[in-house]
Structures are given as structure tokens and as C-alpha cells.
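What you see is the complex with one protein chain gone and the rest in place.
Letters A, B and C mark the chains as written, and numbering starts fresh at 1 in each.
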Amino acid sequence: MHCPDQKGIIASVTELIHANQGNIVYIDQYVDRVNNLFFMRLEIEFHFKTRSMDAFQHDFDQKINQAFQAKSNFYFKNQKPKMGVMVSKYDHCLYDILAQYNTGRLHCEMPLIISNHEDLQTVAQQFNIPYYHIPVSKETKLKAEKNQLKLLKQHKVDFIVLARYMQIVSKEFISNYPFKIINIHHSFLPAFPGAKPYHMAYQRGVKIIGATSHYVTEELDSGPIIEQDVIKVSHLHSVENFIERGQDLERLVLLRALRLHIERKIMVYQNKTIIFN
Amino acid sequence: MHCPDQKGIIASVTELIHANQGNIVYIDQYVDRVNNLFFMRLEIEFHFKTRSMDAFQHDFDQKINQAFQAKSNFYFKNQKPKMGVMVSKYDHCLYDILAQYNTGRLHCEMPLIISNHEDLQTVAQQFNIPYYHIPVSKETKLKAEKNQLKLLKQHKVDFIVLARYMQIVSKEFISNYPFKIINIHHSFLPAFPGAKPYHMAYQRGVKIIGATSHYVTEELDSGPIIEQDVIKVSHLHSVENFIERGQDLERLVLLRALRLHIERKIMVYQNKTIIFN
Amino acid sequence: MHCPDQKGIIASVTELIHANQGNIVYIDQYVDRVNNLFFMRLEIEFHFKTRSMDAFQHDFDQKINQAFQAKSNFYFKNQKPKMGVMVSKYDHCLYDILAQYNTGRLHCEMPLIISNHEDLQTVAQQFNIPYYHIPVSKETKLKAEKNQLKLLKQHKVDFIVLARYMQIVSKEFISNYPFKIINIHHSFLPAFPGAKPYHMAYQRGVKIIGATSHYVTEELDSGPIIEQDVIKVSHLHSVENFIERGQDLERLVLLRALRLHIERKIMVYQNKTIIFN
Partner (left out) sequence: MHCPDQKGIIASVTELIHANQGNIVYIDQYVDRVNNLFFMRLEIEFHFKTRSMDAFQHDFDQKINQAFQAKSNFYFKNQKPKMGVMVSKYDHCLYDILAQYNTGRLHCEMPLIISNHEDLQTVAQQFNIPYYHIPVSKETKLKAEKNQLKLLKQHKVDFIVLARYMQIVSKEFISNYPFKIINIHHSFLPAFPGAKPYHMAYQRGVKIIGATSHYVTEELDSGPIIEQDVIKVSHLHSVENFIERGQDLERLVLLRALRLHIERKIMVYQNKTIIFN
């Protein structure tokens, strides 16, 4: 939940939960003092024999949302979000996601993989995930995106991972999944946005390279940053070394971002993320 | 505050603060589910024109501490703790503390430096801090500690920093400042406790070295860890290189621990620290 | 190559290579000044039309090895070493190795996986690697190791990876592959050797956890360290969180060690590694 900052929010919320026989197992709040905004994430245990989720939400709406001009979202912990994966030709992030998914370490469902190339079909087959090949060219992009969206909707996808999907997605596409498309960019943004960041990093002679996962917004590589990490490099490393070392980073950074998103630990506002972790 | 975990703590506390016209500017809590313990740190703004600190504390004691078997401590934010510094011959940590202190970045008072050697007297003079030289030998240790304690009490020291003080302090000494003596050890504990950790790290051929700040307890280098950090090394580095690189770490790790302690962001239980940061 | 340190080694070696019409594309040397030892790694381009590898090695043996009491090994860059993988039930390291192997990023051959459990058979099948299940109990250990060795020899395995193989291998087993068995241990050694390091780290309240890859020697978790890395943790993390975060580290640290070993960038002496990287 989030709302304008004001006195008594925490007291009111905790009191309400208490009155509904809920038990707070986790509470974390953050106040943005510059913009006077209040954010809170709670994990609550309820015994729904005596009190339904609907009844609680109704109560919450009346006594909290209206009183404090708050917005709030409720999720059941065991309700797994559906993740759509989009890839091109690079397999390192895809393998990592599949291996983690396969052994239950990513608490989501994974109904499909979409790609503009056929290359990774065999990888999808190894893990028995449906793979849809939708070629994208400059001319067919609009139509391709329509087909992609159709598939994503059919499979009731909740959020999308661009696991090194080398295409820029359109404004229209994004508007279907606002702050629900997670990208991995292979630089420590805002350094080296756009194409070939490892080459640019090599050219500039930096001593650290990085990877950034972020929500996709209209402006390229400028959406809210979820997670970043870096690794040291030196003059001894070629562009190829940058790429090899960077790929290890990309996999980890994307994975951490996915875990946070799947566990609903991220809130977005003003093009930034609040990570309750 | 901390107490056995139970329903309604947060609601009761926040309600009480609200009722006292206090405004919570920071709340952070942690529940140890293994031991069923509840910990919380709050920062509260009060207007003491209408309500005194004493009255609030009395109220808190009645309605929270007694109801929940809780223990709680209250501090005024502008009340600076008094830090006693103990050193031997190494100056790198001392210089860092003095430089930070001198420019107001350590929100404490620094009434004295005690050393078993004369070497760092000139450093103390550079920064106008009283320096007391109390030699320590095997025979005089007991008496020396009495003199140290006398000085520390005279200067109303709240906590002590062993800024590379190369002596082991006695059980009796520690009992005067339980969880109030902060040490910096030059390894990533529990690896390499005791003397000459850099030499031992070199001997073992580790690829990372570290530094650990911790509260001093009776058992050597085994107290609650506050902060740790590491740095990569390789076969190219000699013991001397380990020491040089390690000293940069020691300074930073100790400084971070001091900041946390001074800002009262640390709770200790079961030989561990909870860091509210 | 390595030998006692003395004047003129580099000059003699480079001159010899020059005289053999070789071109040094990489040279790196290290002198251990404490023990007066000299180590060097070279990458050389030869045109073998005019001069055979045997002839060069013969020349090297005469003019370098004998003159300087040196030991040296020669490898062709395109000659892939054969890696045997041993696992128990954890799949995270195995998946990482298989994914990297499958896409040619590990420049080795991978003739077999051996396990004391059946659990990971399906993973091996996903990647079409022969999987041998050899159960190990206290009573059958000796015989099991004989069977393992037989398989490893049949497949002409050059080195072995214990990818979270939860058994202690015997002195006899190790003697077949001296400094050719790579283990991943889930702590920053020498802290927390042996069983359940994450539990011990949690118990101790450390602020960093780590992973260590090392060559297996007779003494448990005490062999030459190849690679280590760490990640920050806090009181907020449970043992389960330690394990989850640690597994990401284990995968990366093991992978980096494998790459170094496969590319012959590691020399071992006095229970330490020299990494030419």
C-alpha cells in the first residue's frame, strides 16, 4: 500500500489487522520525505474460517484506503504469477531461468517462451516449455507484436521477462504490461544504454562492468532499476572477456530481479523502485 | 525494544505513540522466528510542550513493557554518546576516526585517547584530544586496567573503541562496558582469530582477506559481529601487501561499525547483532 | 614451468623460443621471494611445418630444464581436457556446468556424470550426458570408489569436479588425481570447514557468507584454494536465505575455477595456487 504520508497510518492498519484476527508476520515501511509519500508492505496470516479475504479487503478499503487516500494490493502467498519469457539467440539467461524454475526455486508458472529466432527451441524442449517462434522484421514488427500479445493473453501471463530479447518493444506493447516487463541490460545503467554496451565499455577503458535489470518503459533503458551488480575488469580483458564475464553477471542480476518481482517485493513510483527485502 | 513475539505489539505501540501526539518517522522491526522474539526500533518526533519525555516513558512502561514483557531504551537524537579510544602503535584507524570526528561526521564526543605506548601522542596532539599513556606489561596489566577504567569513568565514557589496541582486555574490564567495547579484527572472522591473521591468511593461500568489527566479549574475537568486509588478493601479494590492503578495509569497517553504534542502530542478543539500517 | 629462481631464465627461454621460430603471445611470470622459486606461463605460436613439437620440447628439455633444474608442461591449446563430474542430490552447480558446457563456453569434454544417488539422472538426460549411479554406504565405500575409478579411467578423464558431491573421497582415490579434483565448498574457507557451513555461519552471526573452490587433498577442505567469493547477509536472513543466496555464489565460484583449470592457468605448490590470469 502507499498513500500521502500522515500521522496514524501504521497504528490504524495494524489495529485493523488485529481486529480481523490477522497476525502480522512481516512489516516494512518507507517514507519518502522529499515527496511526503508513505509506502508499506505487510505479510499477514489469517484464519479464513472465521473471516473471508473479501470481508477483510472490504474493511481495509473503508477504514484505510478511504481514510488515508491509499492504494493497496492484496495477494495470496501461494498464488503463483505466470511468467512469459521472450528471448532472441543468447541462451545464458534462459538456461538460468529454466534451471531455477525446474527445481522450484522460482515460485511462478512459466507457460511459454516466445522468440524471434528458432535457435533456442531445443533449449525450451529440454525443459518442456512451449516455444513460439514469431519472426520480427522492420516491416512485420507491428503484426508480430500483436501475435505475441495474443499468445501472452491466451496464456494469462502476468508479467514478461526479456531474457536478452534483442528487440525494442513498442509503446503499445508496453502499455499492456505497465511495470510488468523486466529487462536485463548488460551495463551498469545509466552508463552505456542502447546497443553494444560491452564494446562501448571496452572503448572507454572502464575498470568495472555491470548489468542492470529494470522495468521496461517507453524510453529505452531508462525504466525503474530493480537490481544492479558489477565486476572488476582490467586492460588485460578483451571485449570477448567482457562479454564472457558479463554474462555471469547478467544471469545473476536478472534472477535476483525475477525473485523480487515474483515475491511481490517491488513497488514502483516516480521511475524508481522501492525494494522491500 | 524487544520482547517475546506475540500478536498486537506493533498496533499497541503505534497507537500509544499516536495517543501521545508523537509522529513515527521511522519504524523497523524484526522477528526471530526460531526463538520467537520480537525486536523494534522507532524514531519518533514529539512536541514536548504538551507532553514530557518522562510522562511518555511512564505510559510506555505501563502499557507496553508490562503488557508484553518488553525491554526498551529511549534516547534523544541530539544527545551525543562519549567515545573513549584505545590504541597501541598503529595509526591508520586512529587517523580515520579523528578526521571523521573533526569534521562532525561522527556524532559523538571524544574526551580521551588511552594508549599503552607513546607513539601516537603526536597524532592526538594534531587533533587536540587528551592522550593518556598507560604502559601495560604482564605484571602491571591489572593495575593498568584499573587506571584505564578510572580515566574512562572520570570522562563519563559511554563506549570504547579498540582502534587496533593490541592488548587482550580482561573479563573484569569488559564487565564494565558490556556490548559497549568495539574492536576491529583484521580478518573475516571466524577465520583467523587471534594474532597475526594476515600471516595466517597468506600461509593458507586465501583469495580474499577481510576485516571484522565486533563487540568484545570474554572469548577472544568471538563477540557479536557488527560489520565485515573483504577484498580480493592473489598469489602476487606478499604479507606486506595483505597488511597494506587490509588496513584500508580495517579503517572503513571500523568506521561503519562506529556510525551504527553511535546512531543506536544495533541491538545485541544471543551473541549476534541486529542492525536496523 | 617452475624452477629455483636464478638469473637469466627469462632471457634463455625467450631466446630459445625465438630460435625455434616461435612467437610468444603471452608471458607471465611470478617469483616467490620467500622461497626463491620462479614460475612462468607462456603461450606460444609455432609454425609446425618447419619444426615439430617434439623437436622443440627436446630442445627445451636440454637447454632449459636441465640448465635451470626446471619442470615444465606443454599443452596444445586445441586439446580439450576430459572432465568427470560427480554429484549427489543438489542440482544447481550441475545445471550451471551443463548449460555452459552445452554452448561451448567450457572448453572441455564431459564424458560422464557419476552420482551416489539417482536424483539427477533426469538432468543428465536433458543434456545427453551418460549418468552412472554408484550407491555409496559406509560399508560399500571402498568398492564404490573402485568402480568410480574404473569408470573414470575407462573414459580417460583428466580431472574431476565434485559439483556438491556430498561424500568425502578417500586418500587412495585422491592419489589417482593429485591436484586434479576440484571441489566447491559452501563457505569462505578456512571459516566453517566440514558439514553444514551455512548453519554454522548463521549461528555465528556473520555478515558475509562465501564459497570456495579448491583442489581436494587428504585433509578435509584444506587443499589449495582456486577461487573464492562472498556475498553480504544480515540478521534478516534465515538459514534458508543463506542457502539460497549461497547457491548462486557456489555456481559462479565453481565455474570460474573450472574455466581456470581447463585453460591451464593454475599452478600448485606448497598447498597454494598461482593463477595466471
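One rule holds for everything that comes next: a contact is a pair of C-beta atoms (placed from the backbone, for glycine too) under 8 Å apart; a residue touches a chain by one contact, two chains touch by 3 or more.
All figures in this text were calculated on a predicted structure; none of them were measured in a lab.
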_Given that one chain is not shown, which residue among C:29, C:65 or C:238 touches it?_
C:29
*Based on the whole complex, identify which of B:24, B:83 or B:255 touches the chain you can't see.*
B:255
*asked:* Using the document's contact rule, name the residues of chain A that touch the chain not shown here.
replied: 30, 33-34, 188-192, 204-208, 210, 224-230, 234-236, 238, 271-275
*Positions on chain B where the hidden chain makes contact*: 91-92, 95-96, 99, 102-103, 105, 126-127, 236, 244, 248, 252, 255
*Contact set of chain C toward the excluded chain (per top definition)*: 7-8, 10-11, 14-15, 17-18, 23-29, 31, 232
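In the analysis below, only the chains that are shown with their structure count from here on.
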*Provide the C-alpha centroid distance between chain A and chain C, rounded to the nearest whole angstrom.*
36
*From the C-alpha centre of chain B to that of chain C, how far is it in Å?*
41
